[in-house]
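Structure provided below as structure tokens; questions to follow.
A single protein chain has been removed from this complex, and every other one stays in its place.
Chains: A and B, in written order; residue numbering restarts at 1 for each.
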Amino acid sequence: MLKNLRLLALLVIVVIGMSVPVMAQEAELPPLDSDTEPDRTEWWQLEEQFGPVPTFEEKVRVGAVAKTLINEYWRLLGEGYQNAADNFGVDVILQAAQNEADQLGQLAIAEAMLTLNFNILLVSPQSDANLIPAVDRAQELGIPVVNVNDAVISTARHYVGNVQRDNGVRAARWFIENFPDGGKVAVIEGQAGVYAAGQRTEGYTTTITTESDKFEVVASVPGNWDRQLAFDTAATILQQHPDLIGFYCNNDTMALGVVEAVKAANLLEQVAVIGTDGISDAYASILAGELRGTIDSFPVLTGEVALEVALRLLGGQALPRVVSTPQALITLDNYDRYYGEGADTRAALIEDAKMAMK
Amino acid sequence: MELQTTQNQTSTRIRSVNVREYIRNAGTLIGLIVIFIFFSTQSPVFLTEANLINILQQSAINACIALGMTLVIISGGIDLSVGPTAATAAVFTATLMFTGTPVLPAVAVGFLIGVACGLINGLLIAKAKLQPFIVTLGTLSLYRSIALIYTGGNPILSVPPDFRAFFNGRMGNLPVPVIIVGVVAVIAWILLRRTPLGEYMLAVGGNEEAARISGVPVALTKISAYVISGFLASLAALILVGRLGAAEPILGNLWELDAIAAAAIGGASLMGGKGSIIGTLLGAIILGAMRNGLTLMNVQAFYQLLATGLIIILAMLVDRLTRGSN
Partner (left out) sequence: MEQSPYLLELENIYKSFPGVQALNDVTMRVRRGTVHALVGENGAGKSTLLKILFGVYQPDKGTIRIDGQPIQINDPKSAYRAGIAMIHQELQQIPELDATQNIFLGQVFTRYGIFKDTRRMRQVARELLARLNVDTDVTIPVQQLSIAQRQLIEIARALLGNARIIAMDEPTSSLTPNEFEILCRVISELQANGVSIIYVSHRLNEVFRLADRVTILRDGEFVADTALTDVTEDDIVNMMVGRKMENHQHVSHVRSQTPVLRVRNLSWGEKVQNVTFDLHAGEILGIAGLVGAGRTELAHLIAGLHAPTGGSLELRGQVARFHSPRQAIRAGIGMLPEDRKRSGIIPLLPVLANSSLPVIRRYAPLGLINNRRRRRDIEPIVDQVNLRPRNVDRPIRDFSGGNQQKAILARWLNAKSEILIFDEPTRGIDVGAKQEIYHIIETLAQQGKAILMVSSELPEILRLSDRVLVMSGGRATATLEREQLSEEVIMRYAISRNVSL
């Protein structure tokens, strides 16, 4: 009897001991801004800061919810999950919504996956809010959730993804470097209200106007991630500003539409188009000398990093809240360094990062 | 002569309106049961209580919209603007709560916005005599733009905890949204089957000219249908805001199509004059169960779309066959 009581007391203490820090942490956790969150680390520093990826005796099952498989970016991210899963010997199941607008559908998928007893969930939400109930529920069930890229769940405890603002900054610096005389530029934005679109655009506009005084952003209009809309918008802008020197686009799909508009206006020599994401069509266009460059966010690598982060969390490693993933502006000049024959993308990116640190 | 009479009476009984609706609903229910049996053989999780509650929870919002849609369709119209109506109601309510307005007045404003959106649709259709499809296609853009302009495209991420707690709560084992939608369905059923307004809707959708000659207030009936649809859109919006803890101006994208699908599976005819509240509820649950079950089976989204499409067409074919060559 006494023994039982003591056991009970111990249990109570353990439970309280476990839950108190959790609750405390919960209360302290401010809404996440993945770009500025101070509690962060770089993807390539994980190994040196936290040691090797832990191994598990039982088979680990990772569930992943992507935005949609219509978009190549998310397919490549899924490829990265699978690569890493094969590499570490775990199972990963990937599900995605029907299209990028299907918010409730994605929520239903995430909720259904919660009933399947995954060890951890990787989610890339359609919007900042649509997966919140699933994340809350996962927390109740004790299933950790990693928010992977793009839309940011404000209550997320773990985030893996690139610094969205940095994307625009890189594009702006490329223009400053390559167009010393400056000129008129335009931005084709993604869907209004999406975090990534806002951050990228803001990064670009701020950088190009503060770090140089020779550029003028004559238009910054939404293309809704859509090729056709981007084409039409760009054609209109070119009519109004035939002396434009460049477009920055929030994704490659739109950039490819803009390239067609520039070609149609016969201004390919004069107008440089920079895209974002690094999808295969974009590289085909870069290699053909049409699209000038893209800020590659290395979806495959991002997927690999995300899965690695998931395993480290499961192994009990206390990772920072945000693990940022790499990106690089790739043009015809530096293509070989990342994607040429025998190129080691990882090594090249780590080298980039170390250079930047200095 | 004697024989003739008995024959007439038997065929008569089968053809009674209510009986017909029961048969149609039974068909939908059988479809639902078949789907449930199939998924339960495919996934051990499917028939667990937690998952069934999940399905109801996920179907609740679509069902809420679809109930309003059913009334609109029955009265011979269509409402494509439900999603943006919901978004507008959501962002205004959330902003009010965010800026310190107490929950109840903020919620009241949300409902008012839904009603106002429906009223505008209704007036344009019933009074200005514009086509429902075109009018609501227009207001689909219009209402969405209001939500986007008002918020500058940004989500409102902070919602009072007691508001959230209410919509995330449970009564017994059932989530509050499911209970709310259940109550709405009962009211809608009573409205359609037991009130003059419901009968007016069936009449206006069935034959507008005859209804007018019979003294039915045609314009008022149509306006009521759109107002109810707008109100239910705002209710769905509040449920969603409660669940998400946030209101986004892009919320409600393509809701109209899911709602029309649920109503059609449930037996509503886009020609008007025909539709069933119970059928629509079952239709919404079928769509929810499909999505849930296929996810559990790890079927990719593209095939889920395929399955949804087939279900809708199958339902229509069954409709056609059971109605005969008439």
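Keep this in mind: a contact is a pair of C-beta atoms (placed from the backbone, for glycine too) under 8 Å apart; a residue touches a chain by one contact, two chains touch by 3 or more.
Because the structure is predicted, anything quoted here is derived from the model rather than measured.
Although it is not drawn, the missing chain touches B when the whole complex is taken into account. In the complete complex, the hidden chain is touched by one of B:Ile149, B:Ile190, B:Leu257 or B:Leu306, namely B:Ile190. Residue in contact with the omitted chain (choice from B:Ile23, B:Ala50, B:Ile134 or B:Ala210): B:Ala210. Residue positions on chain B in contact with the hidden chain: 4-5, 7-13, 15-18, 20, 190, 194-196, 199-200, 202-203, 206-207, 209-217, 273-274, in rising order.
Just so we're on the same page, only the chains that are shown with their structure count from here on.
Work out the mean CA point of chain A and of chain B, and you get 36 Å between them. Those residues of chain B lying in contact with chain A across their complex are 45, 48, 50-51, 54, 57-58, 61-62, 148, 151-155, 157, 168, 240, 243-251, 253-255, 288, 291-292, 295-296, 298, 300-302, 304-305.
Remark: chain A residues 31, 68-69, 93, 95-98, 101-105, 107-109, 111-113, 115-116, 127-130, 132-133, 136, 154, 191-193, 198 touch chain B in the complex.
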